[in-house]
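Below is one structure, written out as C-alpha cells; comments come after it.
Of the protein chains in this complex, one is absent; all others appear in place.
Chain lettering (A, B and C) follows the sequence in which the chains are written, and residue indices restart at 1 in each chain.
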Amino acid sequence: MQQQAQIAVLGVTGYAGAELARLLLRHPRLAGASPLFLGREGSARESLTAIHPQLAGLSQDQLCVEPFSWDLLTSRGVKVLFLATPHEQSRKLAPEALSRGLRIIDLSGAWRLNDSANRAVYKFSDEASLAATKAQSQSVYGLPELHRGDIAKAQLVANPGCYATSIILALKPMVAAGWVDINRGIVCDAKSGVSGAGKEPTAKTHFMHAADNLSAYGVFGHRHTGELLEQLNLPSDAITFTPHLLPIPRGILATIYVTLREKRTAEEIETCLRGFYIDSPMVRIHAAGHLPHIQHVVRTNFCDLGFQLAPDGRRCIVISCLDNLLKGAAGQAVQNLNVMNGWQETEGLL
Amino acid sequence: MQQQAQIAVLGVTGYAGAELARLLLRHPRLAGASPLFLGREGSARESLTAIHPQLAGLSQDQLCVEPFSWDLLTSRGVKVLFLATPHEQSRKLAPEALSRGLRIIDLSGAWRLNDSANRAVYKFSDEASLAATKAQSQSVYGLPELHRGDIAKAQLVANPGCYATSIILALKPMVAAGWVDINRGIVCDAKSGVSGAGKEPTAKTHFMHAADNLSAYGVFGHRHTGELLEQLNLPSDAITFTPHLLPIPRGILATIYVTLREKRTAEEIETCLRGFYIDSPMVRIHAAGHLPHIQHVVRTNFCDLGFQLAPDGRRCIVISCLDNLLKGAAGQAVQNLNVMNGWQETEGLL
Amino acid sequence: MQQQAQIAVLGVTGYAGAELARLLLRHPRLAGASPLFLGREGSARESLTAIHPQLAGLSQDQLCVEPFSWDLLTSRGVKVLFLATPHEQSRKLAPEALSRGLRIIDLSGAWRLNDSANRAVYKFSDEASLAATKAQSQSVYGLPELHRGDIAKAQLVANPGCYATSIILALKPMVAAGWVDINRGIVCDAKSGVSGAGKEPTAKTHFMHAADNLSAYGVFGHRHTGELLEQLNLPSDAITFTPHLLPIPRGILATIYVTLREKRTAEEIETCLRGFYIDSPMVRIHAAGHLPHIQHVVRTNFCDLGFQLAPDGRRCIVISCLDNLLKGAAGQAVQNLNVMNGWQETEGLL
Partner (left out) sequence: MQQQAQIAVLGVTGYAGAELARLLLRHPRLAGASPLFLGREGSARESLTAIHPQLAGLSQDQLCVEPFSWDLLTSRGVKVLFLATPHEQSRKLAPEALSRGLRIIDLSGAWRLNDSANRAVYKFSDEASLAATKAQSQSVYGLPELHRGDIAKAQLVANPGCYATSIILALKPMVAAGWVDINRGIVCDAKSGVSGAGKEPTAKTHFMHAADNLSAYGVFGHRHTGELLEQLNLPSDAITFTPHLLPIPRGILATIYVTLREKRTAEEIETCLRGFYIDSPMVRIHAAGHLPHIQHVVRTNFCDLGFQLAPDGRRCIVISCLDNLLKGAAGQAVQNLNVMNGWQETEGLL
C-alpha cells in the first residue's frame, strides 16, 4: 500500500526548494511520511538527489520528483501544498487548489500584495480576473510574528519576500508604537547573498561578476517595496529601499535608519523590541550596541535584530539579519506550516 | 657614487605601504631613482621583497628597507617624505621633518582635522603642544579634487581617509551647489574590503569571521566622520555614517542618501557632477541610472560616481566606489606628489 | 535537583568544539540532558552563547561553560568525556580520566599513533612516561568504518585527523584488496578550508592572505602522515601527502593518485568500494566518473568517494570529500559516541 503524503511541494529545483525539501524531510511531525515532490505537468519522473546531491542519505525512501497532476494530489491525500513556483504559475495554480480544498503556502510574490498599485510592478497577466481577486481576498501575509492568528486559519498563505521579512521585523515594533518620524523618511540599505538572485546562470550570477564585488540594484523599484508599505502602513515615499548584491552565498543584512519623533534611551528601544517579540521564538533581540552579523543567522531560521542609538537620542540604526533561504523563504514557509497545524512554531527549525 | 633618492617612504610593511612602493617604483618621473624605503629607527636593514614577495622583479636594484635616521634622509638628498606610519608616529615625525625643510605626505589621520573637537576621537598625546598646533596650521587636506591649488604649494599634505574620500567626492558637488536639504539628514551607508582593517591578525580579520559575512562597525563613532563634517562644512548631526566590513580584499562602495531642497531632474544632477569634476581626471561620472560596482575601480586610482533619482525628484541616491588602498590611500598620495611637483595629476596612476 | 549530565565536553572555544556542542545539543538520545561544558581549570564561568552566538536559541537551558574540575565531573555523573583540547592537554588529562573510569573521546592528535617514530613529530613532553604508554595501549583509532567493533568496547577513542580520515577512507578498500602497486608510490594532494588552521588569528589565517589564494604547506612533514602509514599499513616512503590551504571556510577535497598492480575496470573498482562500505552509512560512493565536490558534504557528516580510471586501466584517481569540522572532527566524535553506546551510527548526524 502506498504511504499517504499529507504534504506536497511543487517546484524543488531552485535553492529555496532544496531547503524546503531538506526541512520537510527532517521535520519531526512528518517522520514516516516523506512529502510528495512534484515537477511541472508533463515532466518526467526524476530522482530528487540527482537534482540536489547534498540531499542524499537524508531519507530511506528513494526520493523522486513526480510529474504534477491534480489527481495525484488527491490520490495521495495531500492536505497542504507548498508552491515554490514562479509568480505567474502560482497565480494560475492557487485558485484551482483552493477550489479543491487544499491549503496553500505560496513562496512566490503572487499573493502578497493587497493594493493593486503595489501589484503593478509584477504585471500579472490575470490581474483583473475574478478568480485572482477572490484568491487575493483570502490570502494572509505569512509573517507569523505579525499575523499568527490569521495564518492559523488561513487557506492561502503568502510567504513574504526575503528583504521584506528582514525590514518589516526590524521596523514594526517602533513604527507600531508611533515612535518613528515618518516625515523624515526611513532608509533601508539592504545587502543579500547571491542565492537571492536565483539559480539561473546569468551575467549577474557569474562568479567573476559576483565575487570580490558589491553592487546596488533595483534602486527605487524593487518588488518587495510594496510589502514594506502595506505591512508597515506607510505612504509610498516614506521608505527608500536599496538592495545590494553581496559576494556570499546566502544571508541578508539590512541597515535601517530611522529618526525618532522624541528623544529615547537605548533601554526604551530594547524594551520596545523585546516586548513586541516576547512570544516570537524565531526573532532574537541583541542588547543595545551589540549588532548582529550575517554569520550569526546563516543556516538558521532566526531573524536577529540589533540597534544603536546616536548620542542625540533621535537617530537610530537597526540592523536586521536573516538567512534569505530560510527565514527569508523555506524556513518561514515551514514556520507557517507549523502555525497552520497548531504545532510549536519552531518545530523542525532548530 | 650612491644614486640620489628624491623620495623616501617611511613605513612600507602594511598594505598601503606595499601599494605605495609599487606605484613609486613604476612612476615614470622617478625612473632611474628608486625611492628610499625606511623602517623604524634602530630596526635592521631588510629586503623589501622578503616583506612583499609580489614586488619581486619590479626593479633592477636590490630593494632594501633601511633603518630610519634623519642623517640618512639628508645624505640621500630626500626632498619629499611619505609617512605611512601610525597616527602617533606621524604626529612626532612631521614637525621635525618640516623643520628640516622636507615636504611631507602623511597617510595617517594625524593632520587631517582642523577642529579640535573632531580630533578628540584620536586622543593624540601631543594635542596641546605648540609643535603640533603649528604643523596642523600648515597642513593641507590632500584631496586634489578640492584643494589642488593649496596642495601644489603645501609643505605638509594630510592624505584623506579612504571612506572620507569616497563620501566627500560624492557629496561635494550637490552640497556646494546648495541643493541638499541638510535638515533632512544625509545617510552614508559604506562598505569596505578587509584590507581597510589593517594587516594585524585579529579576530575581526580572521578569514573565518570575515568570509561569508557582513557586519557593521564603528556606528556613530568612526574616525573619518570629522573629515566629512569639515570638508563638507556640515553640522555634526547632519550626517549618519555607518561602515561595514565586506568579505572582499579591497574596494569601498558607499551608498549615500540625500534629500534635495527642490525637485531636480537626472540631467541637472548629472550636469552638476560633471561640471564639478571637469578638470579632475581621477573621478569618473556614470550616466544617470548606471551605478558603479566595486570591480570597476579595484586596482585603479579612480573614484567612480553614479546616482539615481526617485520619481519624486527629491530623494537621490549617490553611489561612490574606489579602491581603499589606491584612491583611498597610496594612489591618492602619489596623486598629491604629482600635484606638489607640477606633474600631470595622473602620472604613474593609469 | 540538578539535572544529571551523562556527557561532558572539555574545550568548546574552537571551531570543532562549537560543532560538537551543536551536535550534542540536538542529539535525540541526549534530549532533556544538556551536556556539561567545561573550560580550563580555574577559568571563570561564562555563557556558551557569548562565545558562539550562533548557538543561541538551541536549548531552553541557559548554557554555561563551567570551570573544569574532576569533582564536578563526578558530581554530575559524567560517563563520557570529550576532549577538544590541545595535544599536550589531552596527554595529561586522559590517563587521569581513565583511572577514574571515564570513557574518553579525544579529538586531538595525542593518542592516534602507535609507532613512536610516527609520534616524534608531536614532540610530546611525556613521550616516555608509563601513564602515557599505558593509555596509548588502550587507545583505539576512532574511525568507525575500520574499527567499529573495537570502538564499541573502548575506554579511550582517538578521533582521527581530518586529512587522515579523508585519505584513509579513500584508499583502504583498494589497499586492503592488495590492488595498489605500493612501489609506484601513492600521491595524496589534499586541500582544506581555513577552519582547519584553527581559530587563532595568524598571518596565515588573515583574510587578506587566505582569500583569493592557494598555498601548499607542511610538505613532507604533516602530522597526519603517520596516521596514513599506520592505518593503511604502508612503508614510510609509499605516500606523498601535500596539504593546501583553500580560500573557503570548511571542507576537504583530497585527490589521490594510485597505480594498480593489474589492469582493472571501473566496475571492479566501484564494486570494491561499495562492498567495503556496505555497512557504513556515513560513506557515500559515487558512480564511476561522477566526482564529488566539497559542496556535497559541507555541513554533513558524510565522506563522499568518487573515482576515475585512466584508459590504460592502471592509473586510478580517487576523490574524497568531507567536512573537516564534522566527519573530520566533531561529527566523527559523535559517530564514535553512538558506536560506544550501541546506538545507530547516524543518530544526531543526519
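One rule holds for everything that comes next: a contact is a pair of C-beta atoms (placed from the backbone, for glycine too) under 8 Å apart; a residue touches a chain by one contact, two chains touch by 3 or more.
A quick note: this is a predicted structure, and the numbers were derived from the prediction, not measured.
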{"item": "Options C:A50, C:A117 or C:A216, residue touching the unrepresented chain", "value": "C:A216"}
{"item": "Touching the absent chain when the full complex is considered, from C:E46, C:E66, C:E88 or C:D189", "value": "C:D189"}
{"item": "Those residues of chain C which, in the complete complex, touch the missing chain", "value": "184-185, 187, 189, 191, 209, 211-217, 219-220, 237, 240, 242, 244, 246-249, 251, 253, 255, 257, 259, 291, 293-295, 298, 308-312, 315, 317, 319"}
{"item": "Residue ranges of chain B at the interface with the undisplayed chain", "value": "26, 53-54, 56-58, 212, 281, 284, 295-297, 299-300, 302, 350"}
{"item": "In chain A, positions touching the absent partner", "value": "15, 194-195, 199, 201-203, 205-208, 210-212, 247-249"}
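FYI, only the chains that are shown with their structure count from here on.
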{"item": "Most remote chain, CA-based centroid, reference being chain C", "value": "B"}
{"item": "Approximate Å spacing (C-alpha centroids) for the pair chain B, chain C", "value": "47"}
{"item": "Multi-chain contact residues (two or more partners), chain A", "value": "212, 293, 295"}
